[in-house]
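Missing here is one protein chain; the remaining ones are kept as they sit in the complex.
The first chain written gets the first letter, and so on, giving A, B and C; residue counts start at 1 in each chain.
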Amino acid sequence: MIQAFANPARFLSFSAWAWPFAGVAALILFAIGAPWALVFSPGDYQQGESVRIMYVHVPAAWWALGIYAFMGGASFVSLIWRHALADVAARAAAPIGAFYAGLCLVTGSLWGAPTWGTWWVWDARLTSMLILFLTYLGYLALHAAIDDEERAGRLAAVLCLAGLINLPIVHYSVEWWSTLHQGASLLRDGGAAIHPSMLGPLLTMAGAYAAAFAALLLANMRADVFRRRVEAARLRRARAS
Amino acid sequence: MSADFTDPVWMYVGGAYLLAALGFGALGVVIIGRLTRWARAARMDTESS
Amino acid sequence: MSAILALFRRDLALAWSAGSGAAAPVGFFLGAAMLLPLSVGAERTLLGAIGAPILWIAAALASLMVLERLFQADLEEGGLDQMLLSPAPLEALAAAKAAALWVGVGLPIAAAAAPAAIALQAPPAAAGAIALGLAIGEAAFLFAGLVGAAAAASVKRAGVLIALLVLPFFAPPILFGAAAAAAAAEGAPFGPAFLLLCGTTLFALALGPIAAAAALRLQAT
Partner (left out) sequence: MILALHDLALARGGRVLFENLNLRVAAGEFGVIRGRNGAGKTSLLRAIAGWLRPHAGRIAFADGVDASSSLHVIGHGDGLKGGLGVGAHVAYWAGLLGGERASVARALDQVGLAALADLPARILSRGQARRLALARLIVAPRPIWLLDEPAAGLDGDGKALLDAMIGAHCAAGGVALAALHEALGPNPDHVVQLG
């Protein structure tokens, strides 16, 4: 399957219909999920209405991690099989993943404000997410700093894989660290605490985030493929004249 | 309709959803803008050469 | 094996030579640590509580400073080419460079941490433990920072970039190291935090050289 998308032409013909399809799917899922989460699902017996922020916060956390894992996979493929499209995929996913991580931090802070009375709490999950956000920034900064695109891609891939290995270490050390400072955090992000009636909107919103990522990724990749094609053509013309 | 709209916390809830919507919108505009710009440049290249 | 020793001795000689001696990083470390009482005030109990952990931040910043030039000079001067021609694996050579930096800069910083801790109102009995913790922590910083230094070696004035790249890798050692230092400063048992710190150092010893060698091979093309 991976080889099938090796050449950009086949990717372009596939993504031509795939990204709008995913985009429409995302819009539909948001149209179903958002009102369901905002109005029709029950408030939390303790936190009241503020729990509704969970439906935009938790999927962002899941997918911020999911996208980084996707980038890790793409980086691995691009490094091992020198697969140009995998490099384009990792690079196109980075800004989207960074947005999801940032959105997770902001919505986490908005959720924390009414429940704890402060805008930022060094809760284990938020701290890990902050470090993941910095990891994204590092990846984007490395790409921006190196002008030779091919080498930048492979160096960023090495960094991405190193970061991927580092994430579980950060997760558990921050968990350990947070038990040192204060009790288990209020901000439970799912699992037992999720009341079945809340699962419906949560999974719908998670699906919407996934479809949005797919659409934005494919569109971003198409843009990159066209950009490299146009720049290569300009380079050839400049050299020919 | 089990949502209690009188609760003042709606400011935060609304804010979170609004920010999410604005974020997705901005990212979408940027990426789709990039796509159309470069797609048009690529098409012009193929037509002219 | 002699190749690794040769590189270790060369880098160590360079680290201690007048040119890029350990004076600058240690001086920076002490200066940064001194900013705390200047900014927070010299009030004993407050300083005592956060003084020891602040040393970890100062040590992390000092490590970032020396990491920038770790591979950049070799890349520019063709030194990297010779390393690639050596029979010794590149991973071992990258580790040798980090080890030379640890001995040449890391240990002096850890040694300077003892008087600095006392100056920051930590109990003198704890100074030894804090210095030992920093010696282990410096190894974690320098080895974990290898990948950032290698990835950004071809970028001019890459200091800021390297800092951003390695920050996520510095989080675990700082976290456990500062906790150990704080515990030591309060006279509390710092065993578990210290062992976890050693864990992050071992992790950095393993991941750093391998990731750095992969990045260096890419830099050579």
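Here is the rule we use: a contact is a pair of C-beta atoms (placed from the backbone, for glycine too) under 8 Å apart; a residue touches a chain by one contact, two chains touch by 3 or more.
On a predicted model such as this, the values are computed, not experimentally measured, just so you know.
Q: Taking the complete complex into account, which shown chains does the hidden chain touch?
A: A, C
Q: What residue numbers in chain A mark contact with the hidden partner chain?
A: So the residues of chain A touching the missing chain come out as 148, 232, 235, 239.
Q: Could you please point out the chain C residues that touch the chain left off the display?
A: Against the missing chain, chain C presents residues 2-3, 5-7, 9-10, 13-14, 17-20, 73-74, 76-79, 81-88, 220-221.
Just so we're on the same page, only the chains that are shown with their structure count from here on.
Q: From the mean C-alpha coordinate of chain A to that of chain B, what's the distance rounded to whole Å?
A: Roughly 15 Å, centre to centre.
Q: Indicate the residues of chain B shared as contacts by at least two other chains.
A: Within chain B, no residue contacts more than one other chain.
Q: Mind pulling the chain A residues that touch 2 or more other chains?
A: There are none in chain A.
Q: Considering only the defined contacts, which chain C positions touch chain A in the complex?
A: 147-148, 151-152, 154-155, 158, 161, 164-165, 167-169, 171-172, 175-176, 179, 196, 200, 203, 207, 211, 214-215, 218-219, 221
Q: Would you pull the chain A residues touching chain C in the complex into a rising list?
A: 79, 131-132, 134-135, 137-138, 141-142, 145-146, 151, 154-156, 158-159, 161-163, 165-166, 169-170, 173-174, 176-177, 180
Q: Under the definition above, what is the set of chain A residues touching chain B in their complex?
A: 23, 34, 38-43, 48-50, 52-53, 56-57, 60, 95-96, 99, 102-103, 106-107, 110-111, 113-114, 212, 216, 219-220, 222-224, 226-227, 229-230, 233
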